[in-house]
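What follows is one structure encoded as structure tokens, with my remarks underneath.
Each chain you see keeps its place in the complex, though not every chain is here.
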């Protein structure tokens, strides 16, 4: 039984954690999912690390929606830096799944992007944990999450 | 008895720490609050870490008001990075409660924002410590602190 | 007997370390001051940490004057980040006392600012070490160092 | 038998890891190569560290293609910072081999650059592991990877 951590925020405008969990459960049965919701993306690093060290998760998804203002961009940078540091302190992958609020102009498209990116990173997680050789075959293939693959040169 | 750390600054132009403490005490009785005031936001990371490691606080609020100049924005970034690092070193949440001096044009509105954000993050702290399942229900709901919730897409 | 570290640079254009030491000695008798001068502000983090860990200082002032060019701003950011990291590694406060070379246009005013900021942060140090309750009373009061206090909203 | 780690991404649009491995195998026989492919460049730091600590690699190449948008530049910065941190935590070199998607305008030239830079950094790896004295002779010689050497002043 693999333990997977899902860490998301109340700040985001779509339930990305819920979508990721649904995608995982639809594709893999042998999972135990532990979810933790925090206020904002800057709370994700320590929450993810606690899922690893206190709940024994062997991989975590950290999902969030940085806002569109300049100061939100800085927050996203701080959160990302913290997520990488948390990974290095634990030798454990934390998949960062961020959708910037200004990636799409229309609300409906933003919502779709948030759901798709969460689901496709959940697929990445499945490959990393259960089928790492598939990722190796996709090396350099211009894969994208939430939008169409751009493909190799 | 839960020990809560409150860390704030003399640089800020409103007593955010006082507002947070008032909010906590009005809503929860079983608390011991330890407060530490430092000169500026760059002093918050180590002060917060000491509240955790030397005073046994199980969660900390770090409250401050970054100034409006470009160099103040850099200070805020450094302080935030340090607060995240402090959390990762201690496996303990530190809720960052910053109001940028230029978030509002009028002084009265800035003051109101500082008070409201401090109080609403105090409410977040209460949920995190006492009612974590409530936060999970609010995942992806577009919650904001100090301003109106933007809501889900 | 409290041990205080003073760390400054040869790059700065005013003897900020000297001013800080003078202010400390004029106000407190029960002090041992250990001074270390390094070439530039990027040398301050490790020098400050060595004052803490190898010389047993219980608090350090790190004084410097970042230059006015864009690359100097980056240096200041790196030095500040390092000073915060050093504090977190030692659970010890290091008061950063920086005056940017472009904070004042006239040389004489820059010199005055450097001296005043060094002295007023020395006063902060005295409060932090000897009278921490005074700082708590000043929380949110809009205090500034080297320039006039802006005051509370 | 030297163990070399190769860490690359599915996001990149050319199989840089494959090119590096081909270059290494064409030039050195006494190698064991362990490859790990991850989704994006922000996953490289922990993957590289795991190759060092869990697979006993004595040096790693981390290959990736940061995108052309502003937020991709920030990702690259976060990944690079993480790769340096991983090196410092392990006292082991990780050669960062990044080609920014906007370094060339034409797709064919971008592809050529990605292959050449991967191969020439593989040559650097060979020098670092097997012939360190050659690098010393090249000190200050204006060497470049993937493009023509600029040469000394």
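Order of writing sets the labels: A, B, C and D. Residues in every chain begin at 1.
The rule we apply is simple: contacts are C-beta pairs under 8 Å (C-beta built on N, C-alpha and C of every residue); 3 or more make two chains touch, one makes a residue touch a chain.
Values in this document were obtained by computation on a predicted structure and should not be read as measured data.
S.K.: If you could, jot down how many copies the complete complex is built from here, 4 of which are displayed.
M.R.: Whole-complex copy count for this file comes out at 5.
The working rule: only the chains that are shown with their structure count from here on.
S.K.: How short can a path of touching chains from chain C to chain D be, counted in steps?
M.R.: Each step joins two touching chains, and the minimum needed here is 3.
S.K.: Taking all residue numbers at the chain B/chain C interface, are over half used by both copies (same) or under half (different)?
M.R.: Under half of the interface numbering overlaps between copies: different.
S.K.: After a C-alpha superposition of chain B on chain D, what does the rotation angle come to, in degrees rounded to the nearest 5?
M.R.: My answer is 145 degrees for the C-alpha fit.
S.K.: For chain A and chain D, what's the span in angstrom between their mean Cα positions?
M.R.: 25
S.K.: Roughly how far is chain A from chain C, going centre to centre by Cα mean, in whole Å?
M.R.: 41
S.K.: When you check chain B against every other chain, which residues touch at least two of them?
M.R.: Expected reply: 77, 81, 85.
S.K.: If you connect every pair of chains that touch, what shape comes out? Choose line, ring, star, complete or other.
M.R.: line
S.K.: Mind giving me all the chain pairs that touch?
M.R.: A-B, A-D, B-C
S.K.: Touching residues of chain A toward chain B in the complex: what are they?
M.R.: So the residues of chain A in touch with chain B come to 8-18, 35-39, 42-43, 45-47, 49-50, 53-54, 71, 74-75, 77-79, 81-82, 85-86, 89, 107-108, 110-111, 114.
S.K.: Per the contact definition, I'd like the list of chain C residues that touch chain B in the complex.
M.R.: Touching chain B from chain C are residues 73, 76-77, 80-81, 83-85, 87-88, 91-96, 100, 121, 124, 128, 132, 135-136, 138-145, 150-153.
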